[in-house]
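Before anything else, here's the structure in question.
Every protein chain of the complex appears in place save one, which is left out.
The block that comes next holds chain A.
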């Protein structure tokens, strides 16, 4: 009884009697006793609860330790993965193709992949290429075969498409006027029954597999010259093949994985996607010895002309001394295909949400690209600026490496450009020769960071100003009398035909015959003589040795320059003040060089080649070199032709075109 009551300090007897008394009292009071019991039970319950809590806490603590480890590191912006288009294992695609005078559309499995009902646009044959395994659109083109030569482009394109691809054709408005026999034969070989007989304003749709079956064709003849064929709607089914069959079996390397990704997405790039012996996508050109531009970032300004970009990047990556890690391609807009091209070559690309329109859009894209370039390469003192429609000379970097120190040291320089505005086949001769010019040619040039950061960037034209960035850069407020260094023979070639300020005629007249250096490792001569003061000495030396041409002859005639080689000749033209280019413009016109505005001048002096002789033109009396004119010689004056009515206003700039 008393063994559980250990309290030796208390006298047991007395205690006992007290206890018993208390107990009996208690027993008599049922209610109190019950309370005591309930208390004990409650106490037990609390113990149990504490117990359970302990177990829970311990478990939670253990769990938290693992969980918390990641908690701080959670990305607050939860990137919700957009579920990919459900992969349907369907083996059949429903294809709908519509052709009519004013509207065409193509729908694949209910999804419209082409719809064109714009007026005055999209005339000709629309072609869509589908992947035969996935049904994805790989290429979309329109060939205006109402106009000449477009059929040749179409043949070229169709030949580049890999065998087995699904081709969809539809005509909008008119597509037969300049569709020649060759093109018709190609269409016939694809299985078209109608193609050889396509005629004026017919409507036509055709779906077939390259080198295989025909899935359907519909055609409506135009009843009369003045009317169109009835709209036709072709509905057909295309059977998909397995992915295995649709792909080439290249050896599994990193490069080929890039190639595979590219080739399963897009079409129209020819041999890069050939199963047998595809064109390389890595070029490993010779490195340059003592390359001073190896660490200079290269910004490639691009729009949505992926085929141009492809050609451009090939030539850029083949240039000696190129450093692919420094190249960034800036794409104006969220276009996929240019990005695919960039990834094919393993370069980095940045997309830019278009701001503003037309010229201003290009300007804003330039600004963003240049700022980003200097942000990405904060160490860089320079940036090379290229555009997507340029071929790059094999010695482009060698040319820059030899001349870039001038830009660093000579404050009177504005840029180094790879482009000579006046360097045509018949006016450029010496790949080792450089000039100083007061105009900024663009088309492949080097920009000094300090110029951009301190002067240009803060006051760059804002989006609402529809200015051309290059025209703006040429304005005296920006240029401040500084000059650019250019080569006699350009290190870039402008091949773009479609663009904001560009069309076929314009390109043919002003760009096609431009000379382009193809000789590797050209050693530039006398780079030091390009410095501000040295250049004056050099010019005076040249003028001193130059033979004065016979000013009684017509300078436009070939006989104006004697049939010699390697001589230096000078002629004097009238130039009343610094901005008087009347005679020069006429001379430029008859020499078939750039005459749309004044380019390539240095203090009223132009330097070019005629018949392999160095040919100097001095404007008298505005030029400081006028003193070299013998007093007997009268400067030539050429009258501008009487103003023609409706003279075609030609865009003055061609450096910044985008589609």
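Going forward, contacts are C-beta pairs under 8 Å (C-beta built on N, C-alpha and C of every residue); 3 or more make two chains touch, one makes a residue touch a chain; residues count from 1.
Note that contacts and distances are computed from a predicted model.
A.B. asks: Refer to UniProt and select, among "Histidine-containing phosphotransfer protein", "TRASH domain-containing protein", "Ribitol-5-phosphate transferase" or "AP-2 complex subunit alpha", the name of the complex member that is left out.
C.D. replies: UniProt lists the chain that is not shown as "Ribitol-5-phosphate transferase".
A.B. asks: Identify the residue among A:21, A:40 or A:275 that touches the chain left out of the display.
C.D. replies: Spelled out, the listed residue whose C-beta touches the missing chain is A:40.
A.B. asks: Among A:226, A:375, A:577 or A:631, which residue is in contact with the omitted chain in the full complex?
C.D. replies: A:375
A.B. asks: Which positions on chain A touch the chain that was left off?
C.D. replies: With respect to the unshown chain, the touching residues of chain A are 1, 4, 23, 27, 36-37, 40-41, 43-44, 47, 50-51, 54, 57-58, 61, 65-76, 78-81, 254, 325, 334, 348-353, 355, 368, 371-372, 374-379, 453-454, 458-459, 462.
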